[in-house]
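For this view, one protein chain was removed and the others were kept in their places.
In order of appearance the chains are A and B, and numbering begins at 1 in each one.
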Amino acid sequence: MLVNQFLILAAALFSLGVYGLLVRRNIVLILLSVELMLNAVNINLVAFESMIRSADATGQIFTIFIITVAAAEVGIGLAIVLMIFRNRRSADVSDLNLMRW
Amino acid sequence: MTWEIDYLALAPELVIVVTLLVVLALDLFLTRPNKYWTATAAVAGTALAAIPLVILAVEGENVSMFEGSYVVDEFALVLKGLFVVSAYLVLLLSHHYIESERFYQGEYYFLLLASVLGSLVMASARDLIILFIGLELTTGPLFLLAGWRKGDAKSNEASVKYFILGVLSTAILLWGMSMLYGLTGEITFAGLATATAGLADEPAMIVAVLFVIVGFAFKISAAPFHFWAPDTYEGAPTPVTAYLSVNSKAAGFVAFLLVMYLALPELSEIWAPALWILAAASMTLGNLSALRQSNIVRLLAYSSIAQAGFMLVPFAAAAVAGTNIEEGFSATVIYLVIYALMNVGAFATVIAGANRTATGDIDGWAGLGKIDARLGVLIGIFFFSLAGIPPLAGWFAKFAMFRAVILAGGTATVVLAVIAAVNAVIALYYYARVIKAVWLDDAPAEVPARAETPPSVSLRLALLISAALTIVIGFFPAIATFVGDASRIIAAGG
Partner (left out) sequence: MTLADYLPIAVMLVLAAGFVAVSLIASRFFRPDRPTPEKLDPYECGIVPEVEPSQRFPVKFYLVAMLFVIFDVEIIFLFAWGAIWTELGWFGVAAVAIFTFFVLETLAYVWKRGALDWNVKRRARYIQPDVQEAA
């Protein structure tokens, strides 16, 4: 069964997402990185599902929920971007340093 | 195909769902001066949700639904009770605060109730999907609520930091969960518990469990994954901070404990040392950072990180020792419940104190007890309770913690107990510093003798309830032991 290839793809995407999240300074790009990570998880789950073939397609149902929650989170993220942009005219997180990390 | 759905067992959740839909609809049709009805509806709905909880507790039946994925047992009921009570208190705190500063009101209550709903779901979740949905429903609305002071740069920053770390931790957690599913083919806790037996040496399993732990550690802001918490707590509106440090933290803790205790008991040799490290690091880093804080909210933020460490101690100690793990679990739950009740009270005094002195600096609170004796006494009660001074509730939490550690035994456990004891002394120092400022220091001359706006009725009610609970549990620890006993009757489901 072809499962390793999918897992490697997913791991690569996940790592790219982590990298992007840590390195990018623009909030929109950070959002994209998060999407990448969540979709890597989806690939994982669907690949495992095709290997396990559980009776009620658990992996795929899990994926559906992750897709929905990811959409909701992007919605929240864009709302936060809008709020910050209206206040500061930029979507750069390195400007957000009033309090130290 | 149909399912047996016990609507009474789901009633608390259903009441909250209906309430939040009503709040959203009300908000659309009310004009500005009448918006307070949304607050009334939210408070009433939360109080209503307690009624089915009491009925269920009296009946005392374990209900298991959806093939064991959703369980209403005594453990779930106790925690749901905690979530409903603390949500009720936070709603009381919010009411005046949200009204006075021209915030969006209906949306605030809608989002807060959505978060409460998530925490209720989480207490009953016995499979990974429902747990994940509950966790996201709890934290998602809070990303927005943390930035509710839209024009304020600090609040914006709080929201962004919380959001980025929140979604990062979700992604890490999900990665771990997907590996768990892939390695076992199970997502229910009962299924995982049997399927993971003997897999503790599997490298992929170790990675999966560590990812899950890191994901949860971010959610409960345990060190070294805590650095978002102080900034978010400081920037967010104070009632939201109270909610973050009480309700959402407790919910994250419950999810964390459920996964470790019910789903992965066979893998305790992987996660027990990790929990030990998290507990020791959170206590030490939280307390040492708290010593240097001058802002009261930041102090409470670091204190809540340290308290998270204390909470983990009994469970981690028992798991490392491999004995009396049930005892450790129930001590952790007792600590969690008591912490939640006294911390919400501490935040209520912060709101009242900031209202009275117009500052959040500890030095600015000098002499507060001489100006406003009642508030000073309340500050004394909650901060001494957090420090663990008898006869207030906090001492019993610490007592239960140390008792469980001693029962567990073993070298690593003793080391953890020593770290906890040293930290308890450090914590006493900075809690006492606040009380010293309030009672022993002289008030600066410019503080007016009378408050311009007296504390609202709802704030007084919240202070009264949480103070009463803190004192009563301190004198009658039997109530808390009941909580601990309830947590022993935990059904794995399935």
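Please note the rule applied: a contact is a pair of C-beta atoms (placed from the backbone, for glycine too) under 8 Å apart; a residue touches a chain by one contact, two chains touch by 3 or more.
In this text, all values refer to a predicted model and were calculated from it rather than measured experimentally.
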item	value
Selected residue (touches chain absent from view) among B:L8, B:L24, B:A57 or B:L464	B:L24
Per the touch definition above, residue among B:L8, B:A47, B:A153 or B:V207 touching the missing chain	B:A153
Where the unshown chain meets subunit B, residue by residue	1-3, 21, 24-25, 27-28, 31-32, 102-104, 149-153
Positions on subunit A contacted by the hidden chain, ascending	61, 64, 67-68, 71-72, 74-75, 78-79, 81-82, 85-88
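In this text, only the chains that are shown with their structure count from here on.
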item	value
Residue ranges of subunit B touching subunit A (in the complex, touch as defined)	128-129, 132-133, 136, 140, 143-144, 147, 150-151, 153-154, 156-157, 159-161, 163-164, 167-168, 170-171, 174-175, 177-179, 181-182, 185, 187, 227-228, 230-231, 234-235
Residues of subunit A that touch subunit B when the two form their complex	7, 14, 17-18, 21, 27, 30, 34, 37-38, 40-41, 44-45, 47-48, 51-52, 54, 58-59, 61-62, 65-66, 69, 72-73, 76-77, 79-80, 83-84, 87-88, 93, 96-101
